[in-house]
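These notes are about the structure you will find just below.
A single protein chain has been omitted; all remaining protein chains appear in their positions.
The block that comes next holds chain A.
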């Protein structure tokens, strides 16, 4: 990673809205059960979902179980915590931990000593058991709440490859990762972000593969976040990006556990956030946005071809409308004669300049796309019909736009959807508009200027300290193999270069099957 890290987030940012732990939260539990319960109830005043169940252990010692209704499995709590304790008839002087060891058959159990610990346990679906004459309590892991089933990720579907996607539940997500990477070297570091939401965020990496400097940087950046709440990983993404104003995403977001695991195996890190199926991956390069997981599951010939198709269409999606505008309004001599005459014919009834025509159509297309995404599925069909009829045909027949322009916009739209990462498609679609404008005012010269600016920007861009164009600027043979083509797996024997350290092997030598 060299030393090109910027001043770390926490060092440069003054924690502005950091809510220190309140006095109540810092307080230790006391011996009196009544005091403890009363203090918890004071904190949870007007919280109708908090339940305090008082009972007597073995009919003698007063105790209380505190939990939030709906977050725990009440049935199990009754059966494995409350019932055995009430039935207990052991010596009274046994402390709570010894008692639990003998009586309570819940495997996940930990001691809590402060009010703050109690609150965090309670809100995470762990019932807290307090006993009179004891200045600590026990939290049991019995979380259970309604969750969505594991489904196929709709935004990243593949023909060949696993069909499961992350859900909103962090534990389910981490379990999916652990099912794939069983080595204990895969570490999941928990960080809590969000003043009010107290969202659990997990930093995932494989020890030994992920660079320690990168890890340290990720930790510092994550810990530097001071915000009232994290509702989606997008909050985190925008708070830890290297270049917050760039149109290009510097972290990859994915719903697929297999994509996360592939990244981990390459020495990258992943950030999982409670409450969203979208995990973040860093560092990435421009080409990560142009790669689909399926590239690595299909055989390498089709993968290579499709990859090239993608590169071509990414470029088309960026420049085609502006190129068309520039050529029809400045460089007519560049078009073959027969094509120009048919273009002239179809442009004949159009009253607008090509620039305006292009902007009109592109904006309409973006509107249709956005409408298609936002509308309920049942209405979606209506939008596409109206879009196809109105924009496709009626506009041409009414002489508002020319047929070639409709074709250009359609191809561009399809091209931008060809990118496997939705976010990358949007970045390119956004840049298309300034390019159209440049093409319409300065011709090809303007487009070239725009492209040069974009390339300059890409050259400066970094993702967690890794240059965005790393693989092509260093011309590392092992990296190029995965960009110019998708080399077969037996040839992809070296991990991609993410930092200045020597690359590591991921395969034993001579893995190419013998030619029988």
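By definition in this document, contacts are C-beta pairs under 8 Å (C-beta built on N, C-alpha and C of every residue); 3 or more make two chains touch, one makes a residue touch a chain; residues count from 1.
In this section, contacts and distances are computed from a predicted model.
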For the chain that is missing from this picture, which UniProt protein name fits: "RNA polymerase sigma-70 factor (ECF subfamily)", "Ger(X)C family spore germination protein", "NitT/TauT family transport system permease protein" or "Nitrate reductase subunit beta"? "Ger(X)C family spore germination protein"
Candidate in contact with the missing chain, chosen from A:83, A:144, A:364 or A:441: A:441
Which listed residue (A:22, A:41, A:342 or A:511) would be found touching the missing chain in the intact complex? A:342
Tell me which of A:218, A:252 or A:354 is the one touching the absent chain. A:354
Where chain A meets the left-out chain, the residues are 245, 328-330, 332-333, 337-338, 340-350, 353-354, 396-397, 399, 402-403, 437-438, 440-443, 446
